[in-house]
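Right, subunit A next:
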Amino acid sequence: MTEATLAEIRSFRRVPLEELYVPGHRTCAGCGPAMIYRLVLKASGRNTILVGPTGCMYVANTSYGCSPWEVPWIHAQITNGGGVGAGIEAAYQVLLRKKKRTGEFPNIIVMAGDGGAADIGLQSLSAAMYRDHDFLYICYDNEAYANTGIQVSPTTPWGAWTTFTPAGPEVPMGHKIWPKDLARMIAAGHPDVKYVATASLAFPLDLLNKVRRGLNTRGAAFVHIQAPCPKGWVFPANMTVDVAKAAVETGMWLLYEISARKHRVTYQPKQRKPVQEYLSMMGRFDHLVPEHIARIQSWADLRCREAGFAPAGSLEQLE
Partner candidate 1 sequence: MSVVNHGGGAPAGSAGPGGQDRWKTPFAGDAEAPVGENERMITGGWRIVRPVVDTKACTNCLICWIYCPDACIVRFEEYVDVNYKYCKGCGICTRVCPVLCITDVPELDFAD
Partner candidate 2 sequence: MSGGDRGVAWAFPRELFEEKGLRQVTVWTRGVVLIKEARDVVTALAGAAAREGKQSQAWENYVDLPDRINVPVKAYARISDRPIESRYIYENEAPDIVVVVEESLVKGNPILDGLRPGGTLVVNTRRRPEEIARFLTPGSGLGLLAVVDAAGIATTEKTLSGQEGASDASGIGGGWAAPLSGAVVRACGLVGLPSLEAVVKAPEAARIGYERTILLELA
C-alpha cells in the first residue's frame, strides 16, 4: 500500500486551513476533547475514517442524528473501539488486495475517551495493539466518565472529586487510587506497536505532528492526549488551554514519545512549577489539604524522574 507521508507541520501558518470537524456540535463551550478532535483531523486530512466509541465525543457530536465530520465516522460501543477499528482495517487490507475496491488505504483513527480506552475497552485496545493493525488509536483523556456526569475512571488523578469519589469526612482526599499509565502500558506490553506518544492540547504543533507520526507508522500506533474538561474538572470554559499548559509545566502531564522502542522526552519545562499551581486552577481539587498536595507533588516528582526528565535546574546548566 503506497501512501503519501504526512509531513511535519512547523508553524501555525502551515496548519491545514481545511476544517473537517466543522462548526455545529453539542460539545461544551471550551471543550478540550473537541479542540483535540479538530486538531486530529487537521493532521490526518480527508482520507480518514473515524471510529467513535461511546463517550462525550460520540454523544455530544452526533446528537439528534447529525454529524460534524466531513469524513466517514462510525459509532463503536464504549467497549470495542479497538475491535471496530481492527475490522475496518482488515476490510480495507483485504478488499484492496482482492481488488474489490480501489483507492488509497485510509487513515483509520479511533477516538476513544479514557473509559473506552483504559477501562471497559482496555481489552479491545490491547488486543488491537497486540495484533498490530494499521491504525491510530487516540485516547482523549478527560480523566473521568464525563458523558455520564463525571464518574471516576482509571485515569482520574488521586485526590480528584468525582460523583463516585466525593470527598467527605471519612474520605477527605476524594479519589484515593493513583491513575493507570495507559501510554506506558501500551508501550511496555505490546512489542509490535511502533509508535506511542503523549500530547497536550496546549502544545498544538507537537500534537499535530505526533498524530501524523502515528499515522505515518505502518502498523498500530497510540497517542494519549490529555483533554481538560471544564465541566468535570470544574474550571471556567475559557481556561482550557491554561489548565492543559499548567499540567505540563507542573509535571502532572508528561510529553514524550516512544518510537522504535526509544523513549524520548519531547518537552520538559525549564523550571518545573509546583503542582499546587495546577491543582488550584480546578474545583475538583478544592477539598485537598497541604498533606494531600504534598503526596501529589511526590508522585509528580517520581514520574518525572521515571520519564527521564533532567533534574530541576540542570536544563539551564546544559544550555
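Keep in mind how these were chosen: all candidates are chains of the complex that A comes from, given by their letters.
By our rule, contacts are C-beta pairs under 8 Å (C-beta built on N, C-alpha and C of every residue); 3 or more make two chains touch, one makes a residue touch a chain; residues count from 1.
None of the values given here were measured: they were computed from a predicted structure.
S.K.: For subunit A, which of 1 or 2 is the touching one in this complex?
M.R.: 1
S.K.: Name, in rising order, each residue of subunit A that touches candidate 1 in their complex.
M.R.: 12-13, 15, 17, 19, 21-32, 34-35, 38-39, 62-72, 201, 204, 236-242
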